[in-house]
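Notes follow once the structure below has been shown.
For this depiction, one protein chain was excluded, whereas all remaining protein chains were kept in their positions.
Lettered A and B in written order, each chain numbered from 1.
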Amino acid sequence: MIRFEAFLLGIIATTSVLAGLFFVRFWRDTRDYLFLTFGVAFIIEGVNRSALLFISHPNEGATWIYLIRLFAFLLILAGIIHKNRTIAK
Amino acid sequence: MNIMVRCCCVWVEMTQEDLERQQVDRFVIEEIDSVPHLEALLLLWNSRPKRWLPEEMGKALYLTTEYTQSVLQELVNRKLASSEAGRYAYEPDSERDKIIEALDRVYRREIIRISNMIHSKASPAVRAFARAFRLKKD
Partner (left out) sequence: MAATVYILGALVTFLCGVLLIRGYKSAGKRLLLWSGICFFGLAVSNFLVFLDLIILPESIDLYPLRLITAAIAMLILLYGLIWERDQ
């Protein structure tokens, strides 16, 4: 893998995990599940991206990569839906 | 039989009180930025539909006029109050009125618990982030 791409992947993985930690912290402060879903989703994505480092020219069409990403997106969607349903009550 | 009925009534009353407290807590966590915000809101509520000038309210709350003005403006942004020609009043809403009424009662009884809850929260920016994901803009 070209060093530049590995460098970018490193940035994305690290910033994702850091952002995830910030969101988990916000969840702890506000007890709002929305932040928990964002936090976990970003951390999962960060770990997912790191795994890509071990594959040369990753094809993001690989099944497990996009399934993990799907899980992260669904988690965020679930958080948004949960927030709006608990308001409606 | 009589005792059972009385026990059930007490139980029902307690769970309603819990539900009410939960609603009040949620409202405070989501909408109230600081104790002055809460006191301004309750002052508007208790004096409704009176319209206040920031100076008057500042005197009542022992705050500077500028700060009171910004607090009142933030209440307006949250649709908790309305402003007309520089005068502020409570903005009625049938659903929310019940919560504010409960909040008024609870706050008098549990000042320390509620102020602790306000101070331990995340910053207004973080709460604004969470609020942004309400699909229905109210």
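We adopt the following convention: a contact is a pair of C-beta atoms (placed from the backbone, for glycine too) under 8 Å apart; a residue touches a chain by one contact, two chains touch by 3 or more.
Every value quoted in this text rests on a predicted model; they were computed, and no experiment measured them.
K.L.:
May I ask you to list the residues on subunit B that touch the chain which is not drawn?
P.N.:
That gives, for subunit B, the contact residues 77, 123-126, 128-129, 131-133, 135, 137.
K.L.:
Since one chain isn't shown, list which residues of subunit A touch it in the complete complex.
P.N.:
Residues 4-5, 8-9, 11-12, 15-16, 18-19, 22, 57, 59-61, 63, 66-67, 69-70, 73, 76-77, 80 of subunit A touch the chain that is not shown.
We adopt the following convention: only the chains that are shown with their structure count from here on.
K.L.:
State, to the nearest whole Å, the distance from the C-alpha centre of subunit A to the C-alpha centre of subunit B.
P.N.:
Taking the average C-alpha coordinate of subunit A and of subunit B, the gap between them is 35 Å.
K.L.:
Under the definition above, what is the set of subunit B residues touching subunit A in their complex?
P.N.:
Spelled out, the residues of subunit B in touch with subunit A are 29, 120-122, 126-127, 129-130, 133-136.
K.L.:
For subunit A, which residues are in contact with subunit B within the complex?
P.N.:
The contact residues of subunit A facing subunit B are 26, 29-32, 34-35, 79-80, 83-84, 87.
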